[in-house]
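A single protein chain has been omitted from the complex, and every remaining protein chain is retained in its original position.
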Amino acid sequence: MIKAGIIGATGYAGGELVRLLLGHKHAEIKWFGSRSYIDKKYAEVYQNMFELVEDRCLDDNLNELAKQTDVIFTATPQGYLASILTEEILNQVKIIDLSADYRIKDVSTYEAWYKIEHKSPQFIKEAVYGLCEINRENVKSARLVANPGCYTTCSILTAYPLVKEGLIDADTLIIDAKSGTSGAGRGAKAPNLFCEVNENIKAYGVASHRHTPEIEEQLGYAAGRKLKISFTPHLVPMNRGILVTEYASLKKIGGAYPSYGQIKAVYDTYYGRERFIRVLEQEVCPETKWVEGSNYVDVNFKIDERTGRIIMMGALDNLVKGAAGQAVQNMNLLFGEKESEGLELVPMFP
Amino acid sequence: MIKAGIIGATGYAGGELVRLLLGHKHAEIKWFGSRSYIDKKYAEVYQNMFELVEDRCLDDNLNELAKQTDVIFTATPQGYLASILTEEILNQVKIIDLSADYRIKDVSTYEAWYKIEHKSPQFIKEAVYGLCEINRENVKSARLVANPGCYTTCSILTAYPLVKEGLIDADTLIIDAKSGTSGAGRGAKAPNLFCEVNENIKAYGVASHRHTPEIEEQLGYAAGRKLKISFTPHLVPMNRGILVTEYASLKKIGGAYPSYGQIKAVYDTYYGRERFIRVLEQEVCPETKWVEGSNYVDVNFKIDERTGRIIMMGALDNLVKGAAGQAVQNMNLLFGEKESEGLELVPMFP
Amino acid sequence: MIKAGIIGATGYAGGELVRLLLGHKHAEIKWFGSRSYIDKKYAEVYQNMFELVEDRCLDDNLNELAKQTDVIFTATPQGYLASILTEEILNQVKIIDLSADYRIKDVSTYEAWYKIEHKSPQFIKEAVYGLCEINRENVKSARLVANPGCYTTCSILTAYPLVKEGLIDADTLIIDAKSGTSGAGRGAKAPNLFCEVNENIKAYGVASHRHTPEIEEQLGYAAGRKLKISFTPHLVPMNRGILVTEYASLKKIGGAYPSYGQIKAVYDTYYGRERFIRVLEQEVCPETKWVEGSNYVDVNFKIDERTGRIIMMGALDNLVKGAAGQAVQNMNLLFGEKESEGLELVPMFP
Partner (left out) sequence: MIKAGIIGATGYAGGELVRLLLGHKHAEIKWFGSRSYIDKKYAEVYQNMFELVEDRCLDDNLNELAKQTDVIFTATPQGYLASILTEEILNQVKIIDLSADYRIKDVSTYEAWYKIEHKSPQFIKEAVYGLCEINRENVKSARLVANPGCYTTCSILTAYPLVKEGLIDADTLIIDAKSGTSGAGRGAKAPNLFCEVNENIKAYGVASHRHTPEIEEQLGYAAGRKLKISFTPHLVPMNRGILVTEYASLKKIGGAYPSYGQIKAVYDTYYGRERFIRVLEQEVCPETKWVEGSNYVDVNFKIDERTGRIIMMGALDNLVKGAAGQAVQNMNLLFGEKESEGLELVPMFP
């Protein structure tokens, strides 16, 4: 059995990790870390776990955790892990970090967008960006996995094949993203109250959201050069789900735009054998509801010859493939488990 | 492998059956019956099943199904199964009926509340009312299981121990029930449109809802006499979940109302060993969100000495324990499977 | 022009007062009191008021307000007004209190349910309970109006005619109430976050909610004796609206239950001429959506001869008739305005 510890077990991503690990055949949770609820029964914080989890919440003691567990998931605020991580810990235990601390390779970019000083830049280089479908082999041997952001996972996977193959002009990429409210976390803030979110939609973090440089870096690797893209997140009155609508200018091949079949073939080449990416059939638009509760990303596209653009769409559950599910997928890669173990969840509808 | 067939596979309860059976180790679906979508790919109707179900929808041919499968689930309109069921079919296959056709023992009561003629009353007597926690032993050897209604399951289980033990005056029982909208089915009717349900709550079927006689009959067996109760359903702007709030006069024992501990002990006696009924801790009110996606029923109660009443509360997911989950639980009983096989779903929050 | 001041202008009830008073022909708001937002532009707190309100928020200075205004609305926490009200203030200005401080005549009952000491019990007796349709004449000459609670207004008006006429056994009265989330206020608490409320329903404050004694007192006046009733509130995933479903045993008249027509006639006698109470047509159940944004209370009932009970239903918008609308209605009575001035709002659907 893989012994897992969670730091930040009472946030929404932490709670989802618990849900998923309870269904994993070869993992057990040994540590429910939650600074806010020390000594409280976990099932009193998340009543859905009543009779399923008997443990009490523990403090966030990374050194102790490193001794007792095989893998630590950190679902913590930005900067936390960077401030306490040591070589000694990394020698003892695998770490899957759900925060952004080790996602961005360029420290100055990280510090500029997150407006905090990075306290352990020496680990950035070795950290593997845990977007499983793209970095699978590197993840397997990592000590430290930087689990991607929710918007990021959806944004990258939706455009990746076309950027990689040079079929779109990546500088024209515009990502309009829509997220359910669980992405905002469980902190008690007035803007996240039911009455403020319900019956409402708004953009936020326009031209300044922190997931932007993460998307730019990863798609930049695919493009083979630095990119600047537009990314606009929106808050949608629903609990779970991210939908991205991405716009880019299609490149002509031999004077003509590629056909539906040609683009479809590219997507299929990249994703046809992927367990968790579904390229939908022609004319079917992804909907967040169709992936809810599961680790799937649904993607599709529409060519608009009128404007010379392609509209790419992707949907995932921000708490599963956008956070805890991908973290478990990374854990499976790290420990030689079947990649889908614990993740074969059928989407729940309605 | 248990070969299962579903008639009415494209309704919400049918869709949920598919979700649950896909996760069942010893069952496989051989027939996706849906008169409205014959020859259409099932995954085109329920896009969440894309790449999970490759089958196409078939007609509702009960005789053919009886030959090809071990168990048939009928998630069909009232009166349908009653109009086509035969002794020959029952000799070939187990039937779990999610409609109301065989739930009520008294034909005239059925006909009065449902306003249709019962076409095969000869099977009513042998049909076993499939409320697993109460009729477990009878279910095991049944040919025909009448799977209980969603409101009914929640209403009965919440009050059952106190009625059975005579701790409340069952004639004072008032059940105020609140349901998510999936209970209304997938038929395209204006009152179930998003804009009509959202930001709204209403009672309906006041003093006339068809689940009333079903509750009365079953709780009547517990009480040892005929009962008349008040039952009022309400439509709540959410997809899943039923909450019941039940009121009854407590009986005094030796001149005093029973204590919290005494009542709790009764609930624990009945439900303490039940895998799918959770008696919550003192002062914790059941919430539908804590059971969403799972087969749990959460129950609790509050004694109000001021008024001499007890307020009992119960919550379940209407599509799982209130329909498809209970149907699978019944299937497990019928075929000697572990009762929880395919149903060990952790509730999803948020 | 009536010069109005609001203390607590940035809560939801305060915000609704602003919305209503902006549409009132003979009132103007001179003071937007909000201790949390002093000096901030009111329209920055409530962006819907952009270009409609230019004022900045002021401190809660009751003495200064008494000098500058004709009427003060206090939408403040329990105990606040009681702790600062003086005879001098009451001699200068009319006060309409949206808190519970002066609603309950018996101080010990108030202190027992609210668990705070009442700091100015000397004003309780003269305070008029501002349920306009019942206490209209007393309101007109009051100095201090205790504006009723949201649940209370709906609960009382729904049952009042039958209690007053002795047609039901008031001791059997059970009120099952369902409220939108704005009733919980704008304070940033985790249980009111979108993800906790959405897709969820629960009871709370079972057998202990503070509106219980207020309902008991007022219906007790109607019954001519002290009453004890059951009241259970529920939190519904919607912004606005309260629905009550009330159960009581009907009394027989001359050996028979009263007919629909007889009960309807009673309701019509009491409410037929009321501008803001609509007795719906037979078989139409009140829905909160049909009164949203307006000052209406919709009521109706269903006789259940099978159980000998009557089910009464009522719906209102908790922020309008349940709070700010009724406060404006009381203001109109106090100042001799047309009772419906500023309140002739057509319910908004959908």
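We just call them A, B and C in the order they show up, numbering each chain from 1.
Assume a residue touches a chain if its C-beta (ideal position, glycine included) is under 8 Å from a C-beta of that chain, and two chains touch if they have at least 3 such contacts.
Keep in mind that this is a model prediction, so the values were computed, not measured.
In the complete complex, the residue from A:23, A:77, A:185 or A:350 that touches the missing chain is A:350.
Along chain A, the points of touch with the absent chain fall at residues 174, 176, 178, 180, 195-196, 198-204, 206-207, 228-230, 232, 234, 236-241, 243, 245, 247, 285-289, 292, 302-304, 306-307, 309, 311, 313, 315, 350. Contact between chain C and the unshown chain involves residues 12, 15, 19, 22-23, 44, 46-52, 182, 199, 239-240, 278, 280-281, 284, 287, 289-294, 298, 344, 346-350. For chain B, the residues touching the absent chain in the complete assembly are 12, 181-182, 186, 188-190, 192-199, 237-239.
The rule is short, and it goes like this: only the chains that are shown with their structure count from here on.
The distance from the centre of chain B to the centre of chain C, each centre being the mean of the chain's C-alpha atoms, comes to 38 Å.
Mean C-alpha positions place chain A and chain B at a centre distance of 37 Å. A separation of 46 Å divides the Cα centre of chain A from that of chain C.
Among all residues of chain C, those that touch two or more other chains are 195-196, 198-199, 237-239.
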